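Let me begin by presenting the structure, written as structure tokens, before commenting on it.
Every protein chain but one is kept in place in this view of the complex.
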Amino acid sequence: METDYAIIGGGVVGLSVAWGLLRAGKTVTVIDGDDGSFRASRGNFGLVWVQSKGMNQPRYAKWSQQSAALWAEFAQELGHNTGQDVPLEQRGGYDLHFSEESLQKTVDDYEVLKAKLGGDYPYEVLGHNALRKEEPHIGPKVVGAILHHQDGHANPLKLLMALAADLRRMGGRLVNGKTVSDIQKPDVFDITCSDGTRISAAKVILAAGLGAATLGPKLGFKAPIRPQRGQVLITEKLPKLINRPSLIARQVDEGGIQIGATNEEVGHNDRVTQSGLSGLAADAIAAYPALAKAQLVRSWGALRVLSPDGLPIYQESQDMPGAFLVTCHSGITLAAAHARLLPQWLEKSENAPNLEVFSEDRFNLS
Amino acid sequence: MKTDLTFRNLSPRDCVPVQFDDVTYDLPLGENLAAALLSVGVTSFRNTPVSNSPRGPFCMMGACFDCQVSIDGVITQACMTQVAENMVIRRPNYEAWDDL
Partner (left out) sequence: MTYDVIVIGAGPAGLTAATQAAQAGLQVAILDEQPNAGGQIYRDVDRASQNRGDILGRDFAHGLTLTQELANSTVTHLRGAVVWSIENEYDVLYTQNGRAQRISARYIILATGAIERPMPITGWTLPGVMTAGAGQILLKQSGMVAQNAVLVGTGPLLYLLATQMIRAGTPPQAMIETQTTRDFIQPLSHYLGALRGWPYLAKGLGMLWAIKRAGVPRYTGAHDIEITGDTHATGITFRAGRTVHRLDCQTVYLHHGVVPNTQIARSLDIPHVWDETQGCFAPERDDWGQTQRDGIFIAGDSAGIGGAKVAEIMGQLCALKIAQLSGQHTPEQLTRQADPLLRQLARERAARPFLDRAYPPYAPALLPADDTIICRCEEVTAGKIRDYARMGCLGPNQAKAFGRAGMGPCQGRYCGLTVTQILAQENNQTPDDTGYYRIRPPLKPVTLGELALMDTDPE
């Protein structure tokens, strides 16, 4: 089978890129794994987030901003094409603080970044009383918050469903339950799966999350990615408690409160632990005391796909031109950029975004 | 034993006042709460958040969660709870915070 692009990985990164390429008139085959594999796209927090990104790399802050700005139209188009609503709310988000010192330190850091972004960093500082007007259920221990107006949240599972549906509608192929075992490039790319399926493609995109660690070297990438566990909790459905999301908690469209997340280096261990859950519960209650009576109904450990500096990697293989590595840990935030802007970079169009800072060259690895 | 009720009660126990949905009932002390409510003709304990459909006990063994009620602001399975005097029970409210 011949296709312009074979995309290894059917999570939010793979599907977003596939979608953008299809709209650009390319033929696309997405090769996805099985029901039980680690799937960061199913376990993430659902934030479309700008603040705190790229504190050491303004290009990343800008990339996140560009994606956030494109998100609404992206969601609308998906909804219109598929009849499946992709819920999105972009009314700002909080960084909650429990001490004046930490609040002030973050503000200082934001001011530095804001200057590097030419002033495009719309945030305001809310003291406790001002915050209370916005969030009536906020707890007394929260001294204040930074409200960033470019932040928001979406329903990541509905995004995945709509992307898959629109892919099919546009004639893209999506094969799942596959494990890619080998990739060769005699002339075009020849991809072999463990069940014997063979797919040939002019170009290959590796968007396989943690799978890039094993597949990346076959394509000549360093792929220095590692898993980092984030435990996440979700409560039963509750009446309206939280108006704007933060990294501590958000209220999902179905009514439950999602609480996250730990940052644990535990390898490929996606289990939850009582100490992790208890710590998160305590933080959530400190922020929103009414949560003390809320029942936890689900929890999971999602494995973030992290590069050494936490920033995305966009890289064309030097050994095998035409093979691209696309990986990040903010797949939801960057979905719009991956759908609208990344295809131009893949196709080397004139108006392609400059993504040099995200190449693997920045990692000094032997 | 009332014959117009769905359930016949074979061995009644000492009863205590209990409030469900702002109505006071006399329910057997220490009895399984779901069973006790059924015995006085309360058949729907909550409405589902998805479609607002009425639900009552289904499995009576703590597995189905259809008998959930709100006791002191905590949502609990009625079939895993025992009747206590002056209990205040409400139908779970997914829309607004009840003032307790």
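Going in written order, the chains are labelled A and B, and every chain counts its residues from 1.
In the analysis below, a residue touches a chain if its C-beta (ideal position, glycine included) is under 8 Å from a C-beta of that chain, and two chains touch if they have at least 3 such contacts.
Quick caveat: nothing in here was measured; it's all calculated off a predicted structure.
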Point to revise | Residue in contact with the excluded chain [from A:Ala130, A:Met161 or A:Ala202] | key: A:Met161
Review point. Any idea which of A:Val17, A:Ile183, A:Leu219 or A:Leu291 touches the chain not displayed?
Key: A:Leu291
Check your understanding: Footprint of the hidden chain on subunit A, which residues?
Key -> 34-36, 42, 157, 160-161, 164-165, 168, 174, 176-177, 233, 235-236, 254, 259, 271-275, 277-279, 281-282, 284-285, 291-300
Exercise for review: Using the touch rule from the top, list residues of subunit B that touch the missing partner.
Suggested key: 3, 6-11, 31-32, 35-36, 38-39, 43-44, 48, 50-51, 53-66, 68, 74-75, 80, 82
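Basically, only the chains that are shown with their structure count from here on.
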**Study point:** Rounded Å distance, subunit A centre to subunit B centre (Cα mean)
**Key:** 43
Check your understanding: Within the complex, which stretch of subunit A touches subunit B?
Key -> 236-241, 254-255, 290, 293, 295
Practice item. Enumerate the contact residues on subunit B facing subunit A in the complex. Key: 49, 73-75, 93-97
